[in-house]
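Remarks on the structure that follows.
All protein chains but one are shown in place.
By letter and in written order, the chains are A and B; residue numbering begins at 1 in each of them.
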Amino acid sequence: MPGLGARLGRGGATTFLQNLAESDCVVVMGSNMAENHPVGFRFVVEARERGGTVVHVDPRFTRTSALADLHLPIRAGSDLVLLGALISAVIERGLFNREYVLHYTNAAALVGDAFQDTDDLHGLFSGYREGERAYDTSSWALAGNRGSGHSQAIDAESYEQRAGETNVEEDPSLTHLRCVFQVLRRHFARYTPESVQRVCGIDPDQFERLLSAITANSTPERTTTFCYSVAWTQHTTGTQMIGACAILQLLLGNIGRPGGGIMALRGHATIQGSTDIPTLFNLLPGYLPMPAADRPHASLANYLADVTTETGWWHHAPAYMVSLLKAYYGERATPNNGFGYGWLPQIEGDYSFQQMTLMMDRGVIQGLFCMGQNPAVGGLNAKLARRGLSRLRWLVVRDAFEIESANFWKDGPEVAEGSLRPEEIPTEVFLLPAALTAEKDGSYTNTQRLIQWHDRAVPPPGEATSEAWFVHRLARLLRERYADDDSPRAAQLQALEWTYPTLPDGEPNLERVLLEINGVHLASGQPVTGFGELRDDGSTACGCWIYSGIMPATDRNRARERAASGRASLGWGYAWPADRRILYNRASARPDGTPWSERKAWIWWDIERGRWIGHDIPDFPSAKPPEYRPGAGATGVTAHRGDAPFLMLADGRAQLFVASALRDGPLPTHYEPWESPVANELYPDQLRNPVARELSDPGNPYQPLQDPRFPHVLTTYRLTEHHTAGGMSRFVPWLAELQPEGFAELDSVLADRVGIDNGGWIAISTPRGEIVTRALVTDRLQPLSIGGRTIHQVGLPWHFGFGGIATGAIANDLTSLVEDPNSLIHEGKAMTCSVRRASFSATRVAMDGTRDWNEGR
Amino acid sequence: MTRSFGHEHPGAMGFLTDATLCIGCKACEVACKQWNELPADGDAALSARSYDNTGDLGATTWRHVAFIERVATDEAPFAWLMLSDVCKHCVHAGCMEACPTGAIVRTEFDSIFIQPDICNGCGYCVPACPFGVPQLDQDDGRVHKCTLCYDRLRGGLQPACATACPTDSILFGPVTELRSIGRSRVESLKERGVQKASLYGDTSLGGTNGIGGLNAMFVLNDEPELFNLPAAPSLPQRTTGPAFLATLLSGACFALLGAAAFRATKRGED
């Protein structure tokens, strides 16, 4: 998500699923949309039925490819080369939208003298500090910038970023050697169709077909949408892959326009919601950064000075932060105590999921609440994750079934093979029954930032309760427990404003929680109608500013509304921010405020009424005319011109070149996956992302560079029939029968080499371990010719585990802990492996020590 | 409720299932099982036949998504074809005509329905279906198949499968309407270069030789056989009359032969 956030201002999808139907070309890349977002995919199908072109770029021919006009098989992990070549071709052949690029992006800005590109430094940008494996980003600053104090890369995930700088020198002719456009052009010059062939395995003919499909449908009359998902995110270069897509779409003038933009498809239900109101360690609600010990965040004033920008939307950060603190601490938050800022914990390191695995293993973390997650199967390097679980003192698992994370200590493969003995595992496991969606009230924030409320349909069975009930009760019990404690951590608990009313069955009233999220005027107790009403003086409280307006009156929950109308489906649910369905939709009009074309009109300037009107809520100050020019000293968005659509950013323009917000470079650069069978064709001296986060541990070995023992590419994926680590699907007979057993997909040439038939048993290994599973031999995978070598790709669904009805070897036993430096997301989509034939009997034991499918058959 | 077979029923309701829109998500299979409270019946092991692990229509699987990995040829590229198969609700139904108990009836929606309180599990409808739809449930002792969600239709709802389908690959509605949608769909597919596009379920394809058309039709983009559908099946009972006649005629011959044999005796012995 920082991939979009750093360049566009917000990490969220720029468009909405229904609008895909208006696309003239949909490119699905880094996603298997039909299988993992089947409901949203209907709009891709609709686009195709309306005459649009659908392209799928993926290592495998999937159910998405089956419905596409064109499928390009690609080597997993090489996406950035293809995107770079598209960018280069668009620039070199003059296929970009000059008017859009000039006004809506920072293409004209000049890059400072100190900047040196990867071309000059053999794959590194200037400012690389070898010992720290990190960049000093000061040399990436734009020329003329007065220095905004953002010289250091900010924490990942706080990507609604304070990127973008003001008062920079510009060259509107886009010809200056140091202007962003020319820097970009030079940077991507080596990304050619030939390099695509050598690195990705896509031949130039196919490349040209893809290019012409995209460019022919990126004009004032036509638009192209890109859909991506975790197959871009889960790379050590994931952020930059997404960033490259953003650059391409900006050059083509597709962002902010109907049928255009980038549809970020989230990994599963309400994962968007869980970053908006985050379960992430480094964010507060509404993408405010978590106070950090290694940042100047000692007091509220320091913190606000750090996160507030002079220009751009983040000028309002104080109102959002103070309102959040008022929501947390109520009356106890006063101007005198910094609104209780001191009670907030501060982070002093990386507590990403991968790091937590190591911390459990090393005894740093001793207790774990596991809710809606199954790390014994879904954790990266799951063998290590299970060992980590086995070293905890206590573990609370709340789930609907006895998932692997709750029974690894008795049924896990380590117990079966004898390396773990139940009686020696100190972990006390509490398995608590959890209610499922239909058994509780609540909301989902879906992939298009749309919040939809749902009511309980049936009461949960037995003693099952909702997560809200559990957390509410836990908080009250903890406050009671620490009532007489005067330590700082007790103070944190006691300071919380925790007064949620409960329903007769003991469940907290979630609409009251929603009201707190929406925000209220504290004096009147009335809800705010939008984030514009939030103040930094303590007169308002708001749990998540971007959701403001969802409950404009105490009796109106807009997430509950189901009266869609018009092309934007307004009236169905509530989309943050402010119910805008296409973000940056000011860009759907030309700089002068008129639509790019009648066909693609979305938001335009109505001269008579003096405001922006159209099919959607304008993502722009509604009365700011196109010709508006800010005066000197203007702050916030008033400092933006009337033709600057990217209002979150300091200069209101999309960042083709990101001066400071990213850790691994201002421009996307291709590095091979952490484990790759080939050298880096484009930068021979720099194989891997130089600042990717390694998690060194004996239990997490990596493949030595191009180790011939692991010659094949391995990629993991999901199936329509199952849900993530299987907790909600493998235990359900109707879903289990659809994909009853784990398998790996491989091409017939590799199958012949290994000596197995379709359905036979194979062992797949990486430096982390080996799993034995069934082989699905298929023409849907084809060997690729990469730099004169034949590369085979092996596909491995990662749903399966030893519990439930549908069982199979755990794919994540093969994956490693290594992170993208910006998002701290692991690399699950490209690694290397070896494949050999396995014997059937060995499999039975390895796969499943507890049951035999042939029983009773 | 029963209705003699005849011409197309004006209130006939049915399905139009479009292979070119199917993404193989199997939501129809699950929705069907959930609504009709059917047990999971797939083998608990990987079939290794593409993504099809439930195999076939049967007593407890009334929607079945077929996956066909069509290999590349000079004529057509590699393709992954998917189609949700279902009871065809024939205009003249082999199963219904075969049924000796009258358990299989035609409803007011012109669908073919097996009354579970009448069926005695003789199993004759099973081989009498030209499409392999009904099947005897060994545990339950009766034959079951798609009911076109008769209970839902009575309640004003659409069948569960059509409701669940995310891409409108399964359409439910009046057969006459669906037929014209299907025909124009095939036309437009042909214009788009899908030369083998066809509407399966009219009297020239699928609903042939006495079947009189299908109320559950399919839009196909390749030969029907590739989807496991017979191109020109026959109504099995078209044979009944002639076969009885042939049997009677031969019976008469045998009777005459016998009479001759015994009469000869009479004459010779007397």
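Everything below uses one rule, namely that a residue touches a chain if its C-beta (ideal position, glycine included) is under 8 Å from a C-beta of that chain, and two chains touch if they have at least 3 such contacts.
Here, contacts and distances are computed from a predicted model.
Peer 1: There's a gap in the complex where one chain should be. From "Glycerol transport system permease protein", "Heme exporter protein C", "Formate dehydrogenase O putative subunit" or "NADH-quinone oxidoreductase subunit L", what does UniProt name that chain?
Peer 2: Its record in UniProt gives the absent chain the protein name "Formate dehydrogenase O putative subunit".
Peer 1: Using the touch definition up top, pick the residue from B:35, B:62 or B:131 that touches the left-out chain.
Peer 2: B:131
Peer 1: Out of B:41, B:69, B:108 or B:202, which touches the unshown chain?
Peer 2: Checking each option in B:41, B:69, B:108 or B:202, the one touching the absent chain turns out to be B:69.
Peer 1: Taking the full complex into account, what residues of subunit B touch the chain not shown?
Peer 2: 47, 49-50, 52, 55-57, 66-75, 77-78, 94, 97-103, 118-124, 126-138, 140-143, 205, 225-226, 228-234, 236-237, 239-244, 246-251, 254-255, 257-259, 261-266, 269-270
The rule we apply is simple: only the chains that are shown with their structure count from here on.
Peer 1: What is the distance, in whole Å, between the centres of subunit A and subunit B, each centre taken as the mean of its C-alpha atoms?
Peer 2: About 46 Å, centre to centre.
Peer 1: Can you list the subunit A residues touching subunit B in their complex?
Peer 2: 34-35, 38-39, 41-42, 45, 61, 63-67, 719-721, 733-743, 758-759, 774-780, 805-806, 853
Peer 1: Can you tell me which positions in subunit B touch subunit A when the two form their complex?
Peer 2: 21, 23-27, 29-30, 33-34, 39-48, 50-51, 53-54, 69, 71-72, 78-82, 166-168
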